[in-house]
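Missing here is one protein chain; the remaining ones are kept as they sit in the complex.
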Amino acid sequence: MRKILATLIAITSLGYSSAFAGTLVINTDLTDPAPKAAFDWAFKKFQEENPDVTIEVNNFDHEGYKQAIRNFLTTSPPDIFNWYAGNRMLPFVRAGLVEDVSDIWSDTGWVDGNLTEGMSHAKKPMTIGGKQWGIPYTYYQWGVYYRKDIFDANGISVPTTWDEFVAACATLKAAGVTPITIGSKYLWTTAGVFDYLNLRTNGYEFHMALTKGEVPYTDPKVHAVFDKWDELVKPGYFLENHASLAWQEAIPPMVNGEAAMYVMGNFSVALFKEGGLTNDNLGFFQFPEITPGVPMAEEAPTDTMHIASGAKNKIDAKRFLIFLSRADVQEEMNKTLGQLPVNSGSKVDPDPFLEAGLNMLNNAYAMAQFYDRDAPAEMASEGMKGFQEYMVNPDRRDKILERLEKVRQRVYK
Amino acid sequence: MFPIPIQKRPLINRISYKILVPVSLFIWLIPLLGIMLTSIRGLGDITAGNYWGMPSEFLLFSNIKEVFQNTPMLTYIINSFKITIPTVIGAVAISCMTGFALASYKFKANLFIFFTFIAGNFVPFQILMIPVRDLTFQMGLYDTVTGLVLFHVAFQTGFCTLFMRNFIKALPNELFEAARIDGTSEFNIFLKIVVPLTRPAIAALSVLIFTFIWNDFFWATVLIQGQHAMPITAGLKSLNGQWVTVYHLLSAGSIMAAVPPVIMFFLMQKHFIAGLTLGASKG
Partner (left out) sequence: MVSYTTPFLTVPNSTQFTYRKSSWWKRNQQRLTPWIFLFPGLLLFLVYVIWPIFNSLYISLLQWDGLSPAIFVGISNYVELLDDEYFYISLMNNLKWLILFMLAVPIGLGLAIFLNQTIFGIRLIKSLFFFPFVISQVVIGIIFSWFYNPRGVIGPFLDKIGLGNYAILADENFATYGIIFAGIYPQIAYCMILYLTGLNNLNTDQIEAGRMDGAKGLSLFKNIILPQLKPATFLAIVVTVIGSLRSFDMVAIMTQGGPYGSSNVLAYYMFETALSEYGYRMGYGSAIAAVLFTIMMFYILFFIYRMYQGEKKGL
C-alpha cells in the first residue's frame, strides 16, 4: 500500500511537479550571524535547484526557541525545524510530533532519492525505536582551548594526563593567572566540565547510564567524579565570580591574558578571534586522561533537522533533508559555521581547530551529545543547577547529590 | 502647607535646599544617566572599561542605526504599538460601559460585580498563565498580536472599571435624572452625557494603560514566541542574551524601549499622575 502510494505520488509529482510545488515552511533558531549566513546560503542554493519551491523561514531567538518548539509542533507545525540529536528529541518523537524519515535513510531509498554513503555512520544517533527521525548536518568538538603563549611563558606543555593537568593549573595559579575561565550564569558550561570529568573517570557507558537515569547520583562513581572536580575547585582554579557571567563574558579574561584555559565547544573560536586572539596564541587540546585504560570518548553535540509530523509539504521537506545531507552542501555550510560536516564525503575547512577536532573525533571511542541533550530536560536543568552550586560551594556536594538523586527518582519513574 | 515653605526659612536653609535638590536628583538618576552615557559610546570605550568618563566618541546615532540594522528592533517597536494601542482603546471603551453600569444603576449584583473586577485586578498573573495560554491556543490566537491584545483588554478591564466607576459615581446624579425626565434613552445618556464628562478620566486611563501595556513583559513571554509579534520588552530580553558584551548597543536598544512611555508621560503628565493617584487624597 505504502509503495503504491509512493509510486502514485512519484508519478503525480513527475507529471505535475508544479502542483506539488509549494511553500516549505522552516522554523529555526539560527539567528546568530554564522548559522544564519550558512542557512541563508543553503536556502538560496536549494531554491536554485528547485525553482518551484518557495522557502518561508520563521526565525526564533535562541532561548525562546526551546520553549516555542513545543507550541508550534502541536499547534501550527512547520514543514521543517532544527533541533538536536539524542534524548532531546525523544519527547517529541514519543508524542508523535516528528515525522519518521526512515525511508530516506534506507538502502532501498525513497522514491526521490536517499542519503549518500557518507551519512551511514550517523544513522545510529538519529534512531529511536528502530526508525530514523531526522538528519544531522553539523557537529563540533568540545575540549580545552588554551593560551599557547601563557603556557610557553610558564614552561607548561600540553597536559595529557590528569596529574599534568592539575600541575599545570597549579603553576598558572602560582604565576597569578586564573587557570580555567568559565561563565556559569546560564549553567550549561558547568555540564561540559562535569561530562568530561565523568567520561574520563568512568567512561562513556557510565555517562550514558547516568543520563538515562540508571545510576543513582549518590553512587560512589559519581562521587569519584566530584573528587576530581574538587582538585580543581578547592584550590580555586576556576575564574572567580563565574556564576554572574554568561559564557561569552568569560572569554575576555582569556583574551586579556588573565586566564589560560576554557573547557568549551568549538563555536567559541569565533569569539576568541573576534577578541583578538590568533592561531598563534590560541590552541586546543583534548581533555586529558584521568583513569588510565578508560577509552577516550568525546563530547560532540550534533545539530539536526527534522520534519514535523503535521507538515503540509512532506515531499519537498524530504527533498530538503536529502539536500542538506549532501557532501557538497555540508562542506560549504560548515565552512561558514566553522564546524564539522557530518557527511564523511565533505572536506573539512583547513583550520587548525577543525582539523584537530576532526582528528580527535575520528579516533574517539564514542561520542556523547552533552549532558543536557543526553539527559531528559528536567533532570538536566536540576543537574546543572547542582553543578553550579557545587562549583561555588564544593562543601555542599553531599547535599546536592542527594537532591539530584531525589529528582532522578521522580523524573525517570 | 507642609512642610513649611522654604521661602519662610532662613537664607542658609534656602541656599542649601537649592543645592541639595539638584544633587539628590543627580544621584537619583545615576542609573538612567549611566545608560544614556553608555548608549553614545563606541565599542572601544566599553572594552576599555570607560563607563563613567567622557565618551571618547559620540556614536548614539550609529549605535541606533546598528541596532536597527542588525536586530529586529524596528519590528519589535511596531509590534509594541500594535499591541498597546488597540488594548488602550478596547479597555477604555469597555470600562466606560462597565463603569457607567456600575456607577449609575442600582441592582442586586452591583457591588458583587464591582468587587469581582477589583479582586481580579490584583490576582497574581501566574494563576492565570496556563489556562490563558491554553485558551489562546484553542482560539488559534497563540503567538499573535490579537491573542495578546484580547487578554490585555480583559485583564485591564478590572482596573479600568474601578477607575471609571468611581469617576462616574462622583458626577452629579441630577444630570442623568434630568436627561431621563427629558426622555433621553439610556444609551444616549451614556453617549451624550457620560462619555463627554468622563474625558479627563479617559485621558488619564489611556496614558496609564499605554504605559502598563507597553512595559508588559510577562504576558509577551507567555503568549508570544516569534519575532513577528514580539513586543520590545520581550525583544530586549532576547537581545540581552545575545549582547552580553556589547553594552552600548543594549543601552541604545533600552533607550528606544523607554522613549515612547516617557514621551507619553511628559506630554500627559497631569492626566498620568491624576490616574495613578486616584484615591490618594480622599478617604
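Per-chain residue numbering starts at 1, and chain names A and B are given in the order in which the chains are listed.
The criterion applied here is as follows: contacts are C-beta pairs under 8 Å (C-beta built on N, C-alpha and C of every residue); 3 or more make two chains touch, one makes a residue touch a chain.
Just so you know, these numbers come straight off a predicted model, no measurement behind them.
With respect to the full assembly, the chain omitted from this view is in touch with A, B. Screening B:65, B:180 or B:199 against the full complex identifies B:180 as the residue touching the chain left out. Across A:252, A:265 or A:357, the residue that sits in touch with the chain not pictured is A:252. The residue from B:40, B:153 or B:230 that touches the chain not shown here is B:153.
Even with one chain removed from view, subunit B keeps its contact list with that chain: residues 1-3, 5-7, 17-18, 21-22, 24-25, 28-29, 31-32, 34-35, 38, 49, 51-52, 94-95, 97-98, 100-102, 105-107, 110-111, 113, 115-120, 122-133, 135, 150-151, 153-155, 157-158, 161, 173, 177, 180-183, 185-187, 190, 211, 214-215, 217-218, 221-222, 233, 236-237, 240, 247, 250, 254, 257-258, 261-262, 264-266, 269, 273, 276-277, 279-283. Interface residues of subunit A facing the missing partner chain: 63, 66-67, 70, 74, 91, 94-95, 97, 184-185, 187, 240-245, 249, 252, 372, 377-378, 380-381, 385-386, 388-389, 392, 403, 410.
One rule holds for everything that comes next: only the chains that are shown with their structure count from here on.
Rounded to whole angstrom units, the spacing between the C-alpha centres of subunit A and subunit B is 42.
By the touch rule above, subunit B contacts subunit A in their complex via residues 47, 137, 140, 142-143, 225-228, 238, 241-242, 244-245. Of all the residues in subunit A, the ones that touch subunit B in their complex are 31-32, 58-64, 67-68, 71-72, 75-76, 246, 248-249, 251-252.
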